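Data first, discussion second: the structure below is written as structure tokens.
Missing here is one protein chain; the remaining ones are kept as they sit in the complex.
On to chain A.
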Amino acid sequence: MRRRTHLAVTAAAALLAVAACAPPNAPTQAKPTGSAGSQYGFAPAEQKAGKLLVWVDSTRLDAAKAYQKAHPDVQLDIVTYDGNANGSNTLKTKVQLFDRAGEGWPDVVFTTDNNTASWASQGDNAFVAPLNKGLLDDATLSGFAKGALDVCTVDGTVYCLRNDLAQVVLWYNKKLFDKFGYTLPTTWEEYQALGEKVAAEHPGYIIGTAGDAWAPEIYMWGGECPANQVTGPKAITVKATDPKCVRAAKMMDKLVANKTMSMLSLFGPEFAKSQGDKVLMLPGPAWYGGAVFQGTLKTPKGELAVGDALRWSDQSTPVTGNVGGGTWWLSRHSARLDAAKDFIGWVATADAYQVELSPGYPAYAPAATKWIKKQQDSGYYAGDLAGPISAAAGQVWSGWGSPEFSQEAVWAKTVIPGQTAGKTVESLLPEWQTAIEQQAQVFGYQVTK
């Protein structure tokens, strides 16, 4: 009797174990991918009625709510998540679980990173749907600013709609500039010279920050440093010790050394507390105006102004970097493609959200013109806002790619601890090069040095 009980228990355990040993990626469900014979460039899932599942971050919750208000007859299921902020990879993690489960994908999703296209458009079971293969019309797609859809594009196929741009401009405190009698720089050389002057004449004031992960996107990207040139779906060229990278690094080192460039994180509690009222100038993205100066630093009304993006003296026109900017994606697993298509088209272009509610500079050009006028009319900014920001929108350097891994994370992990330990960015460039190469190889990229 005892023997039989033991046998039964053993057999049950063995059965459970065998059941668990099925091949992990067994084809338990049909893969809704492939492009043969499809009007959209992929084979859509079977279309059904039901709620449209939308994932947004907390900031873009307003977009989903605005859509709901404008379309009361559409059934929405709005889920807020972190939007992949700071390289959290939440979407990727969830999608990979949904892929294994064969269900659960959101119909529409918003992300704040620029890496989604590189992983979500690839493979047999790709997540995002191509938009320019019949799903969205050319009129909608051509309305976005020049280069705005670069982060959405892989091999000529557009996979997302850009929500807002993050072109870098030169933010400055006009009141302080007038008080100190300084002239606004137009080149990085003049910027550095002014930094040295500020260090001598007004110690404590800062003209930039290098303590955050987006420093490379401001200074290296803007300096056309070829550390991140994605040349194919799985190919990247990394030349982080190029002379163009070295000169940007030297400038940062000089300004960090004389303390006019802060090493504190812009969004950390200490920056606002100790340096919030000491910001003379800050090269940074268009969204700094609202999020950093108005929000975090509480810069008083009428003091903040914006200048043209800086250029190196051998560049004929400014070349800027791009710090973030969100994107809307549509799942090719969606069983409600028409509703999903309508949703992303509306949130990315409609004035009711992009002009009235969006905190960032709209990527959709007609909305951008109205948005910037609205900001200008608010009376918060000193001087002309539209000119420099609109000009910079078309000056983002296209040589900096969006690979599957986060360049911000590589910089944060490699360069910032080195700087904190007293090393110069220039001396850390070889380490940065190696770190990018290693990270690229982990994701199967062919690396060219």
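Basically, a contact is a pair of C-beta atoms (placed from the backbone, for glycine too) under 8 Å apart; a residue touches a chain by one contact, two chains touch by 3 or more; residues count from 1.
Note that contacts and distances are computed from a predicted model.
Q: Could you tell me which of "Protocatechuate 3,4-dioxygenase subunit alpha", "Multiple sugar transport system permease protein", "Rieske (2Fe-2S) protein" or "Octopine ABC transporter" is the UniProt name of the chain missing from the displayed complex?
A: Options "Protocatechuate 3,4-dioxygenase subunit alpha", "Multiple sugar transport system permease protein", "Rieske (2Fe-2S) protein" or "Octopine ABC transporter" narrow down to "Multiple sugar transport system permease protein" for the missing chain.
Q: Touching the left-out chain: which of A:Gly147, A:Pro185 or A:Gly211?
A: In the full complex, the listed residue that touches the missing chain is A:Gly211.
Q: Pick out which of A:Lys146, A:Lys179, A:Lys273 or A:Lys373 touches the chain that's been left out of the picture.
A: Only one of A:Lys146, A:Lys179, A:Lys273 or A:Lys373 touches the chain omitted from view, namely A:Lys273.
Q: Touching the hidden chain in the complete assembly: which of A:Ala101, A:Ala257 or A:Val442 does that?
A: Once the missing chain is taken into account, the touching residue is A:Val442.
Q: Looking at A:Ser38, A:Thr80, A:Gln96 or A:Thr296, which makes contact with the chain not pictured?
A: Only one listed residue reaches the unshown chain, and that is A:Gln96.
Q: If you put the missing chain back, which residues of chain A would it touch?
A: Counting only chain A, the missing chain is touched by 2, 5, 9, 12-13, 16-17, 20-26, 86-89, 92-93, 96-97, 99, 211-213, 263-265, 267-270, 273-274, 406, 408-409, 412-413, 416-417, 420-421, 438, 441-443.
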